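The complex appears here minus one protein chain, its other protein chains still in place.
Chain IDs A and B follow the sequence of writing; residue 1 opens each chain.
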Amino acid sequence: MSMATAIPQPAERENYLNKEYGVWSWLLTTDHKRIALLYLISITFFFFIGGFFALLIRLELLTPAGDLVQADTYNKLFTMHGMVMIFFFLIPSIPAVLGNFLVPLMIGAKDLAFPRINLLSWYLYIIGGVMMLHCMLTGGVDTGWTFYAPFSTSFTNTKIVEAGLAIFVAGFSSILTGLNFVVTIHRMRAPGMTWSRLPLFIWAHYATSIIQLLGTPVVAVTIVLVAAERALHLGIFDPKLGGDPLLFQHLFWFYSHPAVYIMILPSMGVVTEIIACFSRKRIFGYHFVAFSSIAIAVFGFLVWAHHMFVAGISVYSALVFSFLSYAVALPSAIKVFNWTATLYKGSIHYDAPMLYAFGFLGLFTIGGLTGLFLSALGINVHVTDTYFVVAHFHYIMVGGAVMGYLGGMHFWWPKISGRLYPEGWARLAALIVFIGFNLTFFPQFVLGYMGMPRRYYDYSHMPEFQVLNVLSTAGATVLGVGYLLPMVYFLWSMRYGKPASDNPWNAAGLEWKTASPPPTFNFDEEPVVTWEAYNYEELDAPHSEEVPVAR
Amino acid sequence: MSAHSSATSSPLKGYFAVWIALLAGTGLTVYAATLDLAPYNAAVALGIATIKATLVALFFMHVWHASEKLTKLVVIAALFFLLLLLGLTMSDYATRLWS
Partner (left out) sequence: MPDSTVIGLHHEEEHRPELLHHFAEPQQQRDAASLGMWVFLGTEVMFFGGLFCAYLVYRRWYFGDFAAASKSINMGLGATNTAVLICSSLTVVLAVWAAQTARRTLLIGSLALTMLLGLAFLGIKAVEYKDKFEEHHVPGASFSFDHVEIPGHPGEYANPRHAQMFFSLYFVMTGLHALHMIVGLGIFLWLFMMAWKGRFTPEWNTPVEIGGLYWHFVDIVWIYLFPLLYLIDRHP
């Protein structure tokens, strides 16, 4: 039974969407909510681009022979798929869309601490995106998204410098977003909004921001070194000068491992909000979840060389990183236990956001557990650079992060747009996504374990891989349909959807105490918080005293 | 930073003292580099550099009189992650030849 309530809207109130019209009112806006929508459109565009490359990859892999594209082209396909999806979709996705929109609302602020820097962030993202598009259209890159030296520095003829600079610029977009969130969360909380009353979505974004701030600069300077080596012949990784290709990998992965936590932490924050709301319960172990978010951010910086176990690092160093990689699973596991405990004896409602949250729980757990397999040195030797790894990270990034993103988009859609999406279609889409996802990626675990290498366009030496590859491609098609559906009905709902009330889910959180969509400055009066987070008992109490409404 | 330093009314003496100390440290480190301290040359140089950097941070950047612990936390956090990068990377290089 759907929980969402709709009320007929009399005359349309002034809100952030209708306050001003015209292209420049959007392109020069400093309103965090409008910037969030600018990001929404941009990242969706890049999601299509990245998805297009995925489609071509899966089509090629339908047959063992390399018969759709040439080898070099295939190298470019998986490279561009990875670069676009990671840097231009996943990393911005939840923070730049949902985070930008919700962080000020959730803490009771009028905007982020630095609204103009927020707009600058978006422009940097766009500039980086345009550079990346140009790079792709004029030849692209074939090194894999990891652009390892010395291939990327000394041997490839593709457009490394341009792609690197595009990522460099987009990286600063990420850094500035993180900076804005940290300062906002420290300085702009409404009276009474103590750290222990913050929604866990905020804690998750705070932790994410720490990673963005401390990790991204390292990959930025690494890109500078690669560009310097190619363009100015300042060889740092060049073995001919005594350089060490592994140094590149150390510097690269120092960021790129924590980067995966940039991609998953915000999603965990979303899932926490959804599970609490649709179980009608306070999250179990609030402080555990809050501190494990910070722990994930810190521990995430300690494990990067688990991407280098077979690359030639010292075995003693590998032992240390293997141990630390087990340790980093602990805070994530704590969160899974807490979510599960929240569900226990909760009053569960199966609206679309909750379906995505359930999907997240199962798929993230599988992805996370397979990460532990990979952390074991003995197993790693066998499955590194096989489809096992590919399946592992897609379970977390797609089964985890993207499910969380979709769940969050559904959950907050009424707040963002002032409209309800069609619940029936949404549940169907969630189911299609779940089925399509598993059909695509579960066979890849098996393929990898059986020995199919990643980044190969031709597997005709082992034609028995074909069956599972065909299943995977079929799944990808289903998944694609599942992704298209929300785009269609979200757009549809903006015109034809039922108008949403302030709080259609009867959810806890300051963002639900203002209109849907909110006015430009979020609240008519500054909220004063006197209640704990996730006060679902109060919200659900019959004939309850009106929970203090800040208007 | 709050508008008024909680230190004495004129911080000028402190600033000039730090300035002299920094210049002296520079001279000292140049002199120390000419001495043969065998394996300790690097440690001495970095030690002096760290003292100089600390003086700049504490007194020129006002961390010493910072009204909030948060400022100090940001500094410590940045240093911690820098040392992590340097230390854990070196743990690979330093142990490669062990077997």
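FYI, contacts are C-beta pairs under 8 Å (C-beta built on N, C-alpha and C of every residue); 3 or more make two chains touch, one makes a residue touch a chain.
None of the values given here were measured: they were computed from a predicted structure.
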Answer key for A:L61, A:V141, A:A220 or A:L539 versus the chain not shown reads A:A220
Would you mind spotting which of A:H81, A:K159, A:H250 or A:R280 touches the chain that isn't drawn?
A:H250
For the chain that got dropped from the picture, name the residues of chain A it touches.
20, 24-25, 28-31, 34, 109-116, 119, 175, 179, 182-183, 186-188, 213-218, 220-222, 224-225, 228, 232-236, 240-244, 247, 250-251, 254, 520-521, 526
At which residues does chain B meet the chain that is not included here?
1-4, 11-12, 15-16, 19, 22-23, 26, 29-30, 33-36, 41-42, 45-46, 48-49, 52-53, 56-57, 60-61, 68, 70-71, 74-75, 77-79, 81-82, 85-86, 89-90, 93-94
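Note that only the chains that are shown with their structure count from here on.
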Please report how many Å separate the Cα centroid of chain A from that of chain B, as a whole number.
37
Okay, in this complex, where on chain A does chain B touch?
186, 210, 214, 218, 246-247, 250, 254, 301-302, 304-305, 313-317, 320-321
Chain B - residues contacting chain A, complex:
70, 77-78, 81, 84-85, 88-89, 91-99
